[in-house]
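Only one protein chain is missing; all other protein chains are in place.
Residue numbering begins at 1 within each chain, and the chains themselves are lettered A and B in the order written.
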Amino acid sequence: MSDQTIPNYQHVADGGDAAVEHGASDRTYVMVALFLAVMTAFEVATSYTKKALGPFEDLVLLTLMAIKFVCVALYFMHLKYDQALCKRVFFFGVVVASLVYCGMLATFHYWAPHFR
Amino acid sequence: MAIVEAPRPLVIPEPVLPASGPMGVFKRPTKTTGWRSWATTIDHKKIGKMYGFMSIVFFIIGGCEALLIRTQLATPNGTLLSAQVYNEMFTMHGTTMIFLVVMPLGVAFMNYFVPLQIGARDVAFPRLNAFGFWTFLAGGIILNSSWILGGAPDNGWYNYAPNSLVTFAPTHGIDFWTVGLLTTGIASLVTAINMITTIINMRAPGMTWFKVPVFTWMSLVGQFMLLFAIPVLTAAQFMLLFDRRFGANYFEVSQGADPLLWQHLFWIFGHPEVYIMIMPAFGLTSDIIPVFSRKPLFGYKVMVISGIAIGFLGWGVWAHHMFTSGMGPVSNAAFAVGSMTIAIPTGVKIFNWMGTMWRGQIRFTTAMLFAVGMFTMFMLGGVSGITHAISPADTQQHDTYYVVAHFHYVLFGGAALVFFGAFYYWWPKIFGHMLNENLGKWNFWLMMAGFNLTFGPQHILGLQGMPRRVYTYLPGYGWELWNMVSTIGSYILAFSVLIFIINVVYSRRKAHAAGQYTCDPDPWDGRTLEWITTSPPPEFDFWEIPDVRDLDEAWHRKYAEDENGRVVRVAKIEDVMDKPTGVIPHMPSPSYWPLVAAFGMLFIGYGIIFSLALCAVGGFLLFVSLVAWGIEPSTEPGVHPVEPLTPDSGESGVAHEIHEVGANV
Partner (left out) sequence: MSDVALGHDLHAESHHDYPGLSPDTSTGISHSKLGMWIFLASDCLLFGAFISAYLMYNGRAQRGPTPSDVINIPFTSTSTFVLLMSSLTMVLAVSAAHRGEERRTRLWLIATAILGASFIAGQVYEFTTMYREGLGYTTNIFGSSFFSLTGFHGVHVTVGIILLLILVSMSFRGRLPKAKAEVVEVIGLYWHFVDVVWIVIFTVVYLIHK
């Protein structure tokens, strides 16, 4: 008992097994990168449609952006393979930032300028 | 900073000092006493003490500024301060008290006690911790040096733009404010990262989330809020700095800018900031009251969850500082409702503190008096806070002394009172001797009297229409009496702080004259893990990392239920406390680089204000120290500065433990 100076944290670790596997194969990464490149191409193409999509253009662009964001976070930043805590901490920051700044812009009637 | 090295296995044949230090520039510091040990320390306890000391120094500076303000306002047509100096005085008073006193005092207690309460030997990033302290000090120096370097900031602690642009504030004062707070902001950010990582990652075995002491919990919530609030202020300050120094147009109304941008960004930071300041105080109150009521905290889980709820809700209420800015009825209504909901979890806390005291065996020690004083005064401040949340009523109260009274009741009555209580509560643990209880009671009652005399009348003054931030007033408005009372109160308050300082000096002299350098590890019959180690704790905190089985682990080691279900004492603290094992844990070595890096920050700060050439010097210092920091190992092989505290453990054949504490940052 007296020589137990090293804490054994195993019994408080949540979901320890999940993290043993370390990321995907290089092939997966290349595929993800190709997918991201294609998405970017779509985005640029959408922005050149000269408003053919009308008000949906922004929506399409924002959706593509969100897909790219999540892809990089999940695959390149290993969030898919790491423990859930990392994901929670990071997306908590993303969500707080989005809500707070969207709220701020809302007080300026940014989202509905004709109510100004 | 991000140059991280994973802990590596160390082979330590015998303690030999290395011939030369890392980089061959400095020898790795090894002293455990003297100024050098303080300058290079990465021990969380020493850093905590330095935070505490500097906070008290800044508290005295900010307090003197407050006394000057009150003396000026004691009578109509005061002539002590000019209008300009008065503006500088209240700006510096607010900025100092918030950024250089209440925040770092909370950090001081966190630094010292979070690792002890979670059963860790240090924080996660010991060198980053030192860097945080020195950077905070650099920021404080930059801010306060404005008095002698061309004028202090004069625009209020919120520093509304465009009133803070060069056109309206031509001196360097605002630049000192911006740069000083950017610097302390960096310190806050690294400290927040450090504390959060420590609490999440370094809990002792068995300490699951609902066995974490409330002070540590509230520190975690507060540091999370700080983590997300500080970058908003940083962004706003960069915009202001770019406007003032490089001609950007963020707040230039003639260029189409909107002055409300600053207000929004500032209060998105500023409202979470008030919870950042009060969260450690909530935690302290929740730790002190159960100990002196000899009962477990009533509704521990509810207490934790309400703290987390405040942490979330605190993000949706910032615009209640802006009800009169013309945001429109929808925004005002939304933020009014948000502000009122925050009263619910706060009210829960107050009821739980009362529930803890209910039928407890209450001992009114000084610490307990301060804790009870805290939540009664905080409740008064909370009630006036609710009246601000009602936005039409706030239109009347806005910018009057009523607001001043409100936030002093929550910040002084809430945070500062219990910080004094925490000094009395934890002093024996930190310094190995108690503070005098008689003087302590004088301290408490005079502080209560002075505080209520100072800020109580300001409610009336505010409702009578006396505006904030006026440097004087004419006779005949009916403000003379209450202003005089308030000023008298402020001197009583100052006198009570003087008693505290006298108490510190007196108790220390008395203890040291009697040769007392350590004391009872558990003088209050405490409940949390800091009480199972010696007073003061060894450098490595615990010989053995405790195995935690219960919430209030220390108490459960001492007490158990007998066969009749009554709680009886089953062990003395000496039997259940942490005991020397003879194996000295290997601690990270002290380092010069955090201090050098902070010097770099100081140069960069002055460089931004005065000359970009200084920035280059500072940038060079910073870069070199960060690289050297990254290269030097966390623990210098062979250096073993830990002195065995008990004589029998220092004998030959002592095995050197290879356990490194903290990551290599």
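What we mean here is this: contacts are C-beta pairs under 8 Å (C-beta built on N, C-alpha and C of every residue); 3 or more make two chains touch, one makes a residue touch a chain.
Just so it is clear, the model here is predicted, and its values are computed rather than measured.
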{"item": "Contact set of the excluded chain (shown chains only)", "value": "A, B"}
{"item": "Option from B:247, B:326 or B:565 whose C-beta touches the chain left out", "value": "B:247"}
{"item": "Among B:265, B:374 or B:447, the residue in touch with the chain that has been omitted", "value": "B:265"}
{"item": "Which of B:37, B:145 or B:201 contacts the chain that the document leaves out", "value": "B:201"}
{"item": "Interface with the unshown chain - residue positions in chain A", "value": "1, 3-10, 12-16, 19-20, 22-23, 25-26, 29-30, 32-33, 36-37, 40, 43-44, 46-48, 58, 61-62, 64-65, 68-69, 72-73, 75-78, 81-83, 85-86, 89-90, 92-94, 96-98, 100-101, 104-105, 108, 110"}
{"item": "Residues belonging to chain B that touch the chain removed from view", "value": "2-9, 124-125, 189, 192-194, 196-197, 200-203, 207, 227-232, 234-236, 238-239, 242-243, 246-250, 252, 254-258, 261, 265, 627, 630, 658-660, 662-665"}
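To be clear about the criterion, only the chains that are shown with their structure count from here on.
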{"item": "Whole-Å separation of chain centres (CA-atom averages), chain A against chain B", "value": "33"}
{"item": "Of chain B, residues touching chain A in the complex", "value": "119, 200, 203-208, 227-228, 232, 258, 260, 264-265, 268, 315-316, 319, 327-328, 331, 543-545, 581, 583, 585, 657, 659"}
{"item": "Residues on chain A engaged by chain B in the complex (per definition of touch)", "value": "2-9, 11-12, 85, 93, 96-97, 99-100, 103-104, 106-109"}
